[in-house]
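Heads up, the thing below is written out as structure tokens.
With one protein chain withheld, the remaining protein chains of the complex are depicted in position.
All chains are identified by letter, namely A and B, in their written order; residue positions are counted from 1 within each chain.
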Amino acid sequence: MSEKEIKNNETEKSLSLEEIFEQRIARDEKIEPKDWMPEKYRKTHIRQISQHAHSEIIGMLPEGNWITRAPSLRRKVALLAKVQDEAGHGLYLYSACETLGISREELYEQLHTGKAKYSSIFNYPTITWADMGAIGWLVDGAAIINQVPLCSTSYGPYARAMIRVCKEESFHQRQGYEIMITLANGTPEQKEMAQDALNRWWWPSLMMLGPTDAESVHTAQSMKWKLKRKTNDELRQQFIDQTVPQAELIGLTIPDPDLKWNEEKKGYDFGAIDWDEFWQVVKGHGPCNKERMAARVNAWEKGKWVRDAAMAYAKKQEDKKLKKAI
Amino acid sequence: MKNNWPLWEVFVRSKNGLEHRHFGSIHAADEEMALENARDVYTRRNEGVSIWVVESKHITASNPENNGELFEPAQDKVYRHPTFYTLPDEVKHM
Partner (left out) sequence: MKNENKIQYIYGIADNALILGQRLSELCGHGPNLETDIAMTNMALDLLGQTRSYYQYVAQLSGDGKTEDDIAFLRIERQYKNVLLVEQPNKHFGYVITRQFFYDVFHLLLLEELQNSNDETVAAIAKKGIKEVSYHQRFSSDWMKRLGDGTEESHQKVQEAVDDLWRYTDELFHMTDDDKIAVENGIGVNVATLREKYEQRIKEVFEEATLTIPETKWFQKGGKQGIHSEHMGYLLSDLQYMQRTYPNMKW
């Protein structure tokens, strides 16, 4: 061992486990499930990853509404595949979360009892076909902005799940935008349907990127652990700047009279967001909070006898095998 | 809570000639279902030609606390690598 190496070892010894841990993250090293980690890191990750997973499976419901009513076979299979992807993404994320020592069933329990949160946007109703377009274009668009930086987050299983999610999700936003283009180029009725959907989904999509930096409790810590790379306000600005030209291109109007290009900051200025509405929905008073939760609880409870049957059958088969072996 | 489907690890060979690679996890009640679930979840986009599943509890993993004794002793065995040996410039490939 060289002198330098010996020195390094000594300084490492004088550091606490937590300091070494933070240094590893600062060096862009990944943290893996069996590595030592501060309890707060574990808890924060369980909270964020599970919240993310819950959002995926709750997110299946508003779009799932329209699978049986999709206007063409091509749209029907595409929507079905998309909603199925969301189930897959939920599954990848629950699996990542399980590596932190919590079971999927415990996570469901947290969701079903209201202890865990999910993205509030899914508490808004999907009332026309154009909502499938608006969700894909705006909600998935905002989600991608949130998710891409997570592909290089510090916790290995989360980063790997996000790489898979982002890869698969790239078709979702295109699908949504294509629906909007078709409507915007269609009959006056269709165009009106598209504009109406944009009007209803625009502000909730902006809120989806999270409270303003001044009000966001977790930002600083999350930045350090690479759970976040940009602040909520930065992400929101990025989303608006990329979406406005897309709306213009297809002749739709962003429902914000204060929206205007700011040459100095090379970005759009925009109107005030109604944060009261946001917090109301978070607290459970959105138009569909109750329905969404009821649908999930119902699926889980009604599925119990099925899951139990599979376990009982597996056990019987196992016993049979053992008997044969004897 | 006791009756939950156990966790399985899924390994997929994306095409012949490549090794099976860890793709992720699923829950399933038995081996058959584990294979089927792995197929339905991880090969929807034509990602695989062969699947292995193993119940997670059967995997024995090394403990990162032992990483020092397990892996560091290999670090200074530079003579295992071709670059350790000098060759005359005239010999271009070996």
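Side notes on the structure shown:
In the analysis below, a contact is a pair of C-beta atoms (placed from the backbone, for glycine too) under 8 Å apart; a residue touches a chain by one contact, two chains touch by 3 or more.
Since the model is a prediction, treat every value here as computed from it, not as a measurement.
Contacts of the undisplayed chain with the visible chains, over the whole complex, involve A, B.
Only one of the listed residues, B:V12, B:I26 or B:I51, touches the absent chain: B:I26.
Between the chain not shown and the residues A:G114, A:G186, A:G251 or A:G284, the one that touches is A:G186. Although one chain is not displayed, its contacts with chain B can still be listed: residues 5, 26-29, 32-33, 36-37, 40-41, 44.
Mapped onto chain A, the interface with the missing chain covers residues 57, 60-61, 64, 67-77, 80-81, 83-84, 87-88, 90-91, 94, 129, 179, 182, 186-187, 189-190, 295, 298-300, 302-314, 316.
Definition applied: only the chains that are shown with their structure count from here on.
Remark: chain A and chain B have CA centroids separated by 27 Å (rounded to whole angstrom). Those residues of chain B lying in contact with chain A across their complex are 1, 3-5, 7, 24-27, 29-30, 33, 41, 44-45, 61, 63-65.
The touching residues of chain A, counted against chain B in their complex, run 32, 34-36, 84-85, 88, 91-92, 95, 98, 103-106, 160-161, 164, 168, 307-308, 310-311, 313-314, 317.
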